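A single protein chain has been omitted from the complex, and every remaining protein chain is retained in its original position.
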Amino acid sequence: MSKTIYFGSGWFNEDQLAAYNDAYMALEQNPTVDMYNSYIPREHQYHDLEVADHPELLHDREWSTGTFRGDINGIKTSDVTVAIYLPFDEDPGLAMEIGYAHAIGKHVLMVIPDEHYGEDINLMTWGGADNVIKMSQLSNYNFNRPTFDFYEGGVY
Amino acid sequence: MSKTIYFGSGWFNEDQLAAYNDAYMALEQNPTVDMYNSYIPREHQYHDLEVADHPELLHDREWSTGTFRGDINGIKTSDVTVAIYLPFDEDPGLAMEIGYAHAIGKHVLMVIPDEHYGEDINLMTWGGADNVIKMSQLSNYNFNRPTFDFYEGGVY
Amino acid sequence: MSKTIYFGSGWFNEDQLAAYNDAYMALEQNPTVDMYNSYIPREHQYHDLEVADHPELLHDREWSTGTFRGDINGIKTSDVTVAIYLPFDEDPGLAMEIGYAHAIGKHVLMVIPDEHYGEDINLMTWGGADNVIKMSQLSNYNFNRPTFDFYEGGVY
Amino acid sequence: MSKTIYFGSGWFNEDQLAAYNDAYMALEQNPTVDMYNSYIPREHQYHDLEVADHPELLHDREWSTGTFRGDINGIKTSDVTVAIYLPFDEDPGLAMEIGYAHAIGKHVLMVIPDEHYGEDINLMTWGGADNVIKMSQLSNYNFNRPTFDFYEGGVY
Amino acid sequence: MSKTIYFGSGWFNEDQLAAYNDAYMALEQNPTVDMYNSYIPREHQYHDLEVADHPELLHDREWSTGTFRGDINGIKTSDVTVAIYLPFDEDPGLAMEIGYAHAIGKHVLMVIPDEHYGEDINLMTWGGADNVIKMSQLSNYNFNRPTFDFYEGGVY
Partner (left out) sequence: MSKTIYFGSGWFNEDQLAAYNDAYMALEQNPTVDMYNSYIPREHQYHDLEVADHPELLHDREWSTGTFRGDINGIKTSDVTVAIYLPFDEDPGLAMEIGYAHAIGKHVLMVIPDEHYGEDINLMTWGGADNVIKMSQLSNYNFNRPTFDFYEGGVY
């Protein structure tokens, strides 16, 4: 038995990309995650078009709506929402996804790079998470038996 | 007839405070808003304690949970979620509230200071908003007859 | 005290238009309905453009999405969903709205023209309605004190 | 890995029956669908009684409620809601199910017979669908990796 | 401005009846409650039939379903769910309503008779409540400005 995930993570600066890659590899090693059938937003940009390559998409409402509905669909069709979370660079898109996933009843697992685990995070995203682990715990986390626990760090 | 709102806005730096004050005044002038019975998170910190004055609260789970559930309660018990939104300083707490409010079926009205209206905003918070107006339109916006419209700015 | 409604009704053929007009007038006479602040989909076509006048809109995804989200927004922001229902001409758009409104917890009031009241209706739309009245009862129905009751007609 | 579906389709006239049978066979061939454990409404009429054989059921509220709650339960307990959709014969029961499934966060896959794919469909059911495919694509559609896309036909 | 309530309370033994009456009177005196337009389950038994007078209703599924859907409808159409709660006689029907109201996002106000305030209550109903007050506070409680707070008593 394994679970599918919504891979919530930015990939728009170096810190995000580093955490993105670490988390991706850890999840691929995790035997309780079916990564192949999970939803990776970056691989689901509407019609495979990325803003970085096509800046005109910034104002294209078909592309925006298609990508937005795709990601919402990914949260809905996946068992768990994984949020790769950087306390020093809290991402608004990821935060919105945490709020949405929490409201519709998905398990929200927040993952923080070890060297930043314990740093203060925002109160609302904190409350939306069902558990908060370190990056180094991700490859062994049992997605089939999720438990609730509070974050050990501060909340502002 | 008038509507109650959840006043979604940060107050943690100068830009946020300026927008906070502009929006607060505009809403008090708006005859379609019952500001007295609306939910202002800053006035509902758990047991009237603020982190700025009591840094030990950062690690107090009773305070965190009380404040979190208070704000969620504010979104639930108010007619409209107003999000005072700064494109150059997108706030994770506000973004989470937009995701949550969108998911539970509240009308989400995003308000952007005039001088920043049109600047790019995050795709997920964009999709969570039902309408996006300028700060100068806030005092005259008819909360009794909310309409949907797309943001005129870019979305990344 | 009065309630706002989402005015669910087609206006695409003569039967629908006749029922539309009857219901509209009845609701304007009803002292428990605030018709001025209610959501009338026909008055909220995206940017006031109607397909009848602009057939090219049929394939315009910005227009479709804008109109769809507008109507969903109307259901969310109104107290009661009123469904003007013709047993001999059951409308798929109205049926979808009944399913959506039922699922998000809105009171769904089905209104059937007197001469067709009692005729068989579809099982799923039947189950989505909280009460079913005759057109002639609409001007006096107390929207402030909604009750549940079963439709007296058949269900197929 | 495979997904369970709610098989949304009428079986009340020849066109519906033809599409019903085509879709049923395609889904049985699809390796990503667990058809045996999926919910087929026709096989779940309350206490195995069908209106066609027992016209008195039309007015039996225990039967109506039992069948209605059974179908709602089928939508809730299945991973994906498949809607076999005929543009020239849009069914109100199916439309209600699309609205309900969309509102509670199920992936809604609309399937249209090839010869009618591209014809105009209703705006509200269009907006409730997460993807729209041709009947001939159904046996190969990957239910484990659902994506969002817009219908290529018109919307009225 | 005033709010409507769902009056959650048993009336099946003397203790329940005493609390029922105290709460009813307090709410009628409360200027922030519109008691006339609120939902009182006892006044909405299906077709005005009560089990106490008609024991055959115990097995009548039309009556059971009608009364159940009526009460659910009352929770949905009222602003606040008031739960008149006896720690020494926790009622399963009321507990179910607390769970339901909490899940669909209604403010749940628990009211406990003064002489029992502080006694231990069940963990799950405790978690479903947004605030817990004494009976003597009910006539002055401001329903227009609901706040979250924890119960001061024990939780088992």
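We just call them A, B, C, D and E in the order they show up, numbering each chain from 1.
Criterion: a contact is a pair of C-beta atoms (placed from the backbone, for glycine too) under 8 Å apart; a residue touches a chain by one contact, two chains touch by 3 or more.
Keep in mind the model is a prediction, meaning the values are calculated, not measured.
Here the chain not displayed is in touch, across the complete complex, with A, B, D, E. Remark: the omitted chain is touched by one listed residue; of E:4, E:30, E:65 or E:78 this is E:65.
Only one residue from E:37, E:77 or E:125 touches the chain missing from this view: E:125. Across the interface with the omitted chain, subunit B contributes residues 61-62, 65. Although one chain is not displayed, subunit D still touches it through residues 2, 4, 34, 37, 44, 46, 62, 66, 69-70, 72-73, 76-77, 104. Mapped onto subunit A, contacts with the missing chain fall at residues 1, 79-80, 105-107, 130, 144-150.
Basically, only the chains that are shown with their structure count from here on.
Steps from subunit D to subunit E, taking the shortest chain of touch contacts, total 1.
By count of C-beta pairs in contact, A-B exceeds the other of the chain pairs A-B and C-E.
The geometric centre of subunit B is 31 Å away from that of subunit C, both derived from CA atoms.
Between subunit C and subunit D the centroid-to-centroid distance comes to 23 Å (mean Cα coordinates, whole Å). Residues of subunit A in contact with two or more other chains: 61-62, 65, 69, 104.
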